[in-house]
Structure formats: structure tokens, C-alpha cells
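Just one protein chain is left out here, and the rest sit where they should.
This part shows subunit A:
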């Protein structure tokens, strides 16, 4: 045993020594210690100096509110006061600021989603009583407590039988220790952080028994090591059997410090004096402790270098000591309550913000509800637990009998917000090194709101989030502003998380590959085997290009483009969204949705269609096939498939429920292969023995249901997104790979999304979401032809709004850089030629698509330009920082404008 470990008592295992390292030195503690209590047992009270002023600092608390004793363990910054000691623990003291680790967190974190009838937060006396009262009814009860052991303040209370609730006997009750409620959201959705598990709990009723945090006192040199919260001193002595000092002075504003004095005396520690702010503390308490009580007084300063050696009470009185235990009153821990949108009110009698009303189904009990006497805490908790279970449908609402406890007193407090002395040494937030002088500077600068003062002074922004300094700061602000009480100033907003939570815990297993679902087509393995470079399109993995040995991306794309324009090429188009629209009113429905008409589309034909939002802006596009009188297959862009299905369902359900039409996503049911190029007809002829592929027999924008040479049923459509002769073969997904291989064996060159983009841009076909951005009408794209004049559809009325008729709207145009080798970056801003490039320069638009074209032997681009069509033939500039690209505005179609190639 060390000199600082008391000979008797405590909840530590004296037969189980634990070796640990702190700041490179080896120490030994006991099982049951925290790092802080083990350090105190080894005579270490001083920790890392303060962040900003480098002042010596010591352990102040015994819990999550610790502002000073922060240590770095395995890359995490943790309070030594909550860190369980374990063999081989190696901790480094840090001055309030952690250090990001560059190693990956290899610990596996999980999430659990649970429902319960009653959730009790906090395992102190009130929480235990609530959990017992609820659990014994058979209600599904969860008790979450942040400590290693249940009991809360009872752990520091001598002679209390902690086995009394008997929670283990209730099969529907789950006790989660080392579990902190960190977030409270709508409808009793509470998030609990338990080491490597994040619990998402939806509770019918919640009982908050979150306890209270003791407040420090503000006086000069109140940050000196050896100044400690009175409740923390009591906990170290009673729970851990360590003595933070041998000669103690207590400074208090309330009754709670007297019990601390009694426990210290019982442990053989000298209490030299109690300094009580109240002129007349309860006589019974004064008589009971039997030490000098200096009434109506406050500590104004301390002496010492790295440890308190004496305290000052005004200019005339000094008392030697090695520990100053302070109690500036108690703050009910209203964090969870406030996160649940509860309102707090200021209670003068105890000088604290206490829970008032809350819209959620919860109750606050015990010290969190400013009920500080043990017997009352137990009674309140038991009543609330029984009531919560009853309201959730369990038990008759009667509270069980409670164990007898000794009476305690909680007479009126007398807060001390400010005392005389050097305000630059009167610390409010130890972690931020903020003082009364800082707050005076803030209020002197005219700040009145506590939120503003917080941001100006950084009070309450440290790791402890104002648990110690928050209310003292409000008290000082109130005094400086001459407010009638701190209640007039109010509190800052309490936000989740209550205590820091690691990102790794929040992420759980949703990391790396599991971060987002990955969608692969039926042909994915072939693409991988043939060296495809993939890109993500929504959740899909799509081949971007297929480089051959020694080829870079640019060379591969140019080769793929050439194959499609001059020979035979193929692309996996399975990812396009596909929605079947069925019902007698399907044609009418599509007529109302698309800008162009579909009701009279012939069975066996396809038509390109465009969808607009009600504001007239382009939303999506795709080819629609009419399969039967009452059956269409619409295709969407890859990224918008879900949004289009939602859009259809919304209009049908909410506006036109009378239309007999239904929608089914069939994206994943079909594998689609685009076979492209002048050689495609000849190549496919042997594969499609039942079809006459000639242009006369199988016209553009029609489709046929047929059977491939290998017996696989297929739907073949003559659609083209490249302008070349093309056939789109659709087969059931499970035939996708074999059909792809069948086509590949004809010698077709596989191409990826980049080649698809180049080919379509050469033809001036837009890609929704790349060449449009939700502010573009079909007319802006030069696609007036797709907007029907003969029927109504969603968005039509908007085309006659003044805004959509503005002549200076951004319109789609082509751009040809003057230097045919210059590639405009997509997104490049465009300005008029001939204007000086000194800001401000009016922006005319931006480049939406830009490529190198094999067919054109040069670069080209598409752009949205204000009044662009009137600028055709003119030059625009794209300033790119260190250089400027000059480009000529053209029609947005560069290749085969007559459309002669699509029939081969």
C-alpha cells in the first residue's frame, strides 16, 4: 500500500494489483481504480499544464466532467477520471488538446437497434429505484449507466446494500453498464454509447436519473492543483480508498459538504475548517462536524506552487492545507432532458437550472430533478419507474417498498458567483483557460446573450462542454450585466453528444466496402477479367474504359470510340433504370408525365421522352417502349431510377388516384447490351436467327421479342445513343453474362461510360444531371421539338412564365477550342471574348461536357451559356488561372447532323 491509499474501505480489490504507465513512469494501482484514483494513490495529483497559459493543473473531479486530467490512450483523448485501470495501460497526459492518429481504428464497432417499454438513464439511487419499480412489472426495461458499477453516489456512500434492487431477477430487464446516453432525439429515440457498441433505443417511456454535477467556486488561483470538487474528494476517499490530501479545507454554498467533512474525518483525514457562504448554516450540521465553520465567508485565493499550501478568506485570514474541497452548488444534469426539447427554469433556492416542461414521454427524477436527499431520490425514482411501466401497459403503477436510509438535509443554498481578487486568475473554464476577466471583456464589448459570450470567450466549448464552468459563467454574466438572477441570462443550448463519441463507434461496420451498398451487373466478372477501370454511378460499378496493355485512359477511349464509329463495339447498359407501367390508363398517365405524347405510341415501338418537374425544369429522360395496349417499359438515367419511380407513384397516388395504373421497378430483372457500329447488323445476324435485321424490316425506334441462337429469350430494340447503327439486346439478368460473352465472341470492342459520353456528346445528346442542373428547360437545351403543344403535362404551364421566356437564359451550345488540342475542363466558367480579365468579369456560363473526339480529330465541348444561341460563331474565353482557353461557340451537334448513320 502506498501512503495515499487508505488502510481500510473502498470498492477496490486490494489483492489485485494493476500495473500501468503514466507519462512514461511505471505505477501500480488496484483493480477497481480509475486512472485518476490510481494516480492519487501514488501521490500524483498534478497533471498536464493548461492548454493556453501553461499553468499547473490537477485532478478536479471523479467523473465525466473532468476538465484537466485528460490523457491520450491509443489515439483517444479520455478523462483519467472515467478511465478504468487495466494491466498494461499506457497513458500520456495532454493539455486539453488531443492529437489525430494516422492509424486505422482496427477495433470492431457494432450497432444494436432495440425497443423497450421503459428506459432508465442513470444507475444512481433514483435510477436504480426506477429500474426496480419498472422491471418487476415485467416491462421490457433497460437501465443504462455510464460507470463500471451501478450505484452512482451510493458507491461513495458508506454502508448501503447495493444488491437491494435485485435487477438480475427480472428476465425482461437489461442492465447496460459503462454505457452513456449521448443523444436524445424525437419520440424517445435515445442513443447509448457502450464501449464498442452503439445502441439505438426506441422507448415507450423514459426515466432520466442523470444525477447532478457539482459546481466549482470561482476565486483567484482556483485552478491550483489541490483544488478539487468536494464530491470528488468524497468519492476518492469512500469508493477508491485514496486520500487526495491529509489536511483539508472545505468551501461550500450548501449542505452537501458537511457529509464530505464527516466522511473525511472518519477516514482519519484532518479537516481544518469549513468556509460556508451562508451566514447561518443549519446548526445541526455545524454541531455534528465539530470543526471550525467560518460562516458568511468565501475563499478568495490560494497559495502554493504546484500544490495548494494555504487558502485565503479575504485579506486577513489564511489557513494552511494541502487540499481545498469546493462545492459551489449542484447543476442537475439536464443535458438529456434539454436534448429532448425540455425547457429548464432557474430555481433560486438551490441556485440551479432545473427541468421544467418537456413534450416527450419522459420523467426526470433524483438529483437531475434537483431532488438531493437520498430518501426523496429513491421515492421519486420508484414512483416514476412504476408509473412509466404502468403507462407502457405493465403493473398497477404502485411503487415498491424501499430500503430505509438515514435522513439528509438540503437547506437553501447561497451561491457565490464573484468574489474580490485578480479576475485574470479567477478561472471559469479550466480547459479553455477562460477567466472572469474574459467574460468582463465580452460583456464590456456589448455582448448580452450567453450564446455570444460563450463563443467570444470559448467558455464551455472544451471537452467537458461546460459541465463545470457553464453555470458559474452564467452567474458571472448575470452579475456583470446587473441581471436579477442567472435565470434571466438563461443557458446555452445542450446538444448531442453528451460525452465525446468516437467516429469509429458512430460508423460501426459502415466503413470501407460496407459504407454503401455496391451494385454490380450480371456481366461484372467479365469486366473485371478484361481489365475494366470502373467508376461509381450512383451505387453501380460501371466500366469506365477497358485499357489494353500499354494504353492510358485517353488512348483507350479514343480506340473504343473509333471502334464504335467505324466497326463494332458493345457496352453494358444494364444499369439504366427500368420501370414497367401497367394498367388501362398507362398511356394517359404517361401523357400527363412526359413532355411528349405516349398514348398513341404503336405497340412494338419506342420513343424518347423527357420528364420535367412542375417548374418546367428537366428532371429525367429515357426511351419508353410500348409492350402492349396497357403496358409500357420506361427507362431512366442510371442515377435517377428510384427518383423517377417515386415521382410516378407520387402523382398517381396523390393527384390522380382515379387512373388505373401501377409501377414496378424491373431494373435488376434485365441485363442490357448495346451493340453499336456499322458492323453491328452483320455481327448480330447469326445471333438472332429469327429476326430480319434490315432497316426496312426492323425500323429505327422499334423493338422485337425474339430468341437468341442459344435459345435465350431476348428483347431487341433499335435505339441508339451514339448515332450509329445500334441494337440493344435485353435478356433476363441470369442470362446476362452468357449473352454478353456470345456478343463478345463476334469480336466487338467493349467500351465504357467515357466512350458512351463522348459518342453521345458528338451527337449533341444531353446527359441529365451533367448538362442540366435542375435550372434548365427543354427549350434551353434546344429541344423544343420534344415539348407537346397539344396536351397538358406536368411542367407545361411553367414554360409560359416570364422567367422561362427570358432571352438571356443559359442555353446549350457547342464549343470548339481554337487550339484543337486544348481540352476545356468541365465546370470551367466562360466569359465574353475581348473583355479585360480583371474582376469583376460577368460570367456567361460554364462548360458541362468536354472530350477529345476520335471522329473529329480534336477536342470539343458542350456548355450552358447565357443567350448562347445568339452567340454562335463568336469566341468565348475560359480563364483557368494560369492560362486562358479561347473557344468558338457552335451548334451543339458535331457529328452526322443529318442522322444518316443510324440505319447503317
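Convention: contacts are C-beta pairs under 8 Å (C-beta built on N, C-alpha and C of every residue); 3 or more make two chains touch, one makes a residue touch a chain; residues count from 1.
Here, contacts and distances are computed from a predicted model.
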Protein name (UniProt record) of the chain left out of view, among "Spermidine/putrescine import ATP-binding protein PotA", "Amino acid ABC transporter permease", "Dibenzothiophene desulfurase" or "Sarcosine oxidase subunit delta": "Sarcosine oxidase subunit delta"
Identified contact with the non-displayed chain, of A:74, A:420, A:792 or A:819: A:792
Options A:178, A:202, A:317 or A:869, residue touching the unrepresented chain: A:202
Residue touching the undisplayed chain, where the options are A:649, A:692 or A:705: A:649
Of A:52, A:185 or A:456, the residue in touch with the unshown chain: A:185
Touching the absent chain when the full complex is considered, from A:148, A:295 or A:341: A:341
Missing-partner contacts on subunit A, residue numbers: 185-189, 202, 341, 359, 614-615, 646, 649-650, 653-655, 792, 794, 796-798, 800-802
